[in-house]
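With one protein chain withheld, the remaining protein chains of the complex are depicted in position.
The block that comes next holds subunit A.
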Amino acid sequence: MSDVTLPTGPARRPARYRSATAEPPAARLTLIAVAVGGLGLLVGAPLLIVFAEALVGGWAAAVTSLASRDAQSAIRLTLLITAIAVPMNAVFGIAAAWFITKFDFRGKAFLITLIDLPFSISPVVAGLCIVLLFGANSALGSWLGGNGYSIVFAVPGIVLATVFVTFPFVARELIPVMIEQGHAEEEAALTLGASGWRTFRTVTLPNIRWALLYGTLLCTARAMGEFGAVAVVSGKIRGQTATMPITIEMFYNEYLSVAAFSMAALLTGFALLTLMLKTALELRHADALSATRRH
């Protein structure tokens, strides 16, 4: 038997403990309210309104407005421009990121600034630059025009403007990832006898594929929605050079509210689709994603 007698007073209420990282309930509620409220007001509500306005006259009216000749032409044009501009920028972006991260050279900082330029320049200014460079009044433009190529007020000009505006997206996503990964794996592949191209294909590309996918999706969303630069270079010719955003503006200015919002809803739908695609891919490849994180 033990000599120690345990105190037998009235049972004390156990103290309530809170996890060290948890906030008091009031703070938690406030933070959640601010986040949800802000997101709802700034992102959720406008999104809902677009769809609500589009469907104000019912599904039939929305679909009919989208089936009009001008609307169809705008949708086709936007998809065409995106299909040209995004692969171009994916290739440019990979090349630029490769160049910047795998080599040391003078003027690197300047090149990085140059890549960022489209982010800081107003798209309208970019559009004007293209008009000045390739327009009928310039030497280059009149030479091209004389040979039967029109850039400004035609599809090539819109592609140029879109490529310019969306240029940084892929490169900007890739550069930090590639800097963080360094070149050790590429060097290892080379010492194992792989050619430069094989090394790129089997080592570099798989390591950057998520950043590349993300950059490409952002680039796609932006390419479809570009307004300012395209508005300047396209000349807004209905049925010919009017993209979806331009057409939305034209419909809206003509008080064709249902047509404008139906088109806007469709454009929003495209953007949401790219985001859903990204999420789905991430979910599906969660294992590969965690395995390729830096060890």
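Methods note: a residue touches a chain if its C-beta (ideal position, glycine included) is under 8 Å from a C-beta of that chain, and two chains touch if they have at least 3 such contacts; residues count from 1.
The definition used in the following text is that contacts and distances are computed from a predicted model.
Peer 1: The hidden chain: which UniProt name fits, "histidine kinase", "ATP-binding cassette domain-containing protein", "Carbon-monoxide dehydrogenase small subunit" or "Methyltransferase domain-containing protein"?
Peer 2: Per the UniProt record, the undisplayed chain of the complex is "ATP-binding cassette domain-containing protein".
Peer 1: Who touches the missing chain here, A:Glu53, A:Asp70, A:Asp116 or A:Glu185?
Peer 2: Considering the complete complex, A:Glu185 is the one touching the chain left out.
Peer 1: Just checking the interface: what residues of subunit A touch the absent partner chain?
Peer 2: 184-185, 187-195, 198, 202-203, 206-207, 288, 290-295
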